[in-house]
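One protein chain omitted, others in place.
On to chain A.
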Amino acid sequence: MNASITPITMPKFGLAMTEGKLAGWMVRPGSRVKAGDDLADIETSKITNAYESPGAGILRQVASDGETLPVGALIGVLAEDDVSDADIDAFIARFTAEFATDDADAQDAAAAEPTVIDVKGRALRVLDLGHGDATPVLLIHGFGGDLTNWMFNHAALAEGRRVVAFDLPGHGGSAKDVGDGSPAFLAGVAIDLLDHLGIGKAHLVAHSLGGAIALALAGQAPDKVASLALIAPAGLGPEINMDFINGFITADRQKTIQPVLGYLVHDKSLIGRKMADDILRYKRLDGAVSALMQIAATCFPDGRQADDLRPVLERGDVRALILWGEDDEILPVRQSGGLPPAVTVDILPGVGHMPQMERAADINRTIGTFVAQ
């Protein structure tokens, strides 16, 4: 293979992704790009995500807009000026031939699937990826979410370490009993899960209500927490968008759920029918809606957040990073203010309540660096 040619292949966003659609190139053929530049929008069955260039060079496009290709297929190449067209053609032909024979391996890799495990009599759906000596990470999703909220992050963070995602009680494929629905109760379940998996200490990467659960966990069992990386966490201020919470609970059809899901992101076109379908499928399970109602009644009585978990951060015994979208329509970004100076706060412009999906590559880099420190 010619070392000065970099292949650009269909990325794998989340474990369920086997193919993606090249929604549109963002760079014209023949343009010079550098590593980290947005190259193209890739559309999965769930959501569209920008794909960043893995290297530098001049872009030669192989796939065209609108094409659907399997994960790992060649969509373009980067090469320097001095590489001849004939060399590039040969590279593309060789890559394509080898890719066709590798296809079976790629299918095997896609087979890592969540499992439902029994933790102290409670069924929890868990996806356990990666291994290594580094301290493991526990991913905690937010209200109404599930472990697929980490589809763009889980595998990226799991390079060289164990990263566990799970469905909170009442969510996804986990049992629907949520106790009193409080962050403290749900933190207790997360502790049970860590114990069950033999994890003594973990970095907690948590989103939204998951952030409040991570803070409660750090309050209850600081020795189990290596650090807190919190994305738009609950628990730091009273305000919360109850149109979202109530709308999410009551909506039972595409037409009613789509506008509610729009609150989650800055770019509303990210919310696809498939994403809404997956949420409706979960919400239609017996017990799912009453679990959400119980959590909302305990966490957000009278339309305000009941738990003030700032004291956990003010205590200063756990390293913390806060990431927040500037245009968050669920939890206002101003709730990230007034924290102790030791807490790093990173505000992301042009981002809503789902930075881990809206700016996956940035978030993976920032959190990857943070947990490696």
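Here is the rule we use: a residue touches a chain if its C-beta (ideal position, glycine included) is under 8 Å from a C-beta of that chain, and two chains touch if they have at least 3 such contacts; residues count from 1.
We adopt the following convention: contacts and distances are computed from a predicted model.
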| item | value |
| --- | --- |
| Name of the absent chain as recorded in UniProt (options "Rod shape-determining protein MreD", "Sarcosine oxidase subunit delta", "Carbohydrate ABC transporter permease" or "Alpha-ketoacid dehydrogenase subunit beta") | "Alpha-ketoacid dehydrogenase subunit beta" |
| Candidate in contact with the missing chain, chosen from A:32, A:94, A:201 or A:273 | A:273 |
| Among A:65, A:252 or A:267, the residue in touch with the chain that has been omitted | A:252 |
| Touch with the omitted chain, as defined above, among A:201, A:284, A:315 or A:334 | A:284 |
| Interface residues of chain A (partner: the chain not displayed) | 68, 116, 173, 176, 252-255, 273, 277, 281, 284-287 |
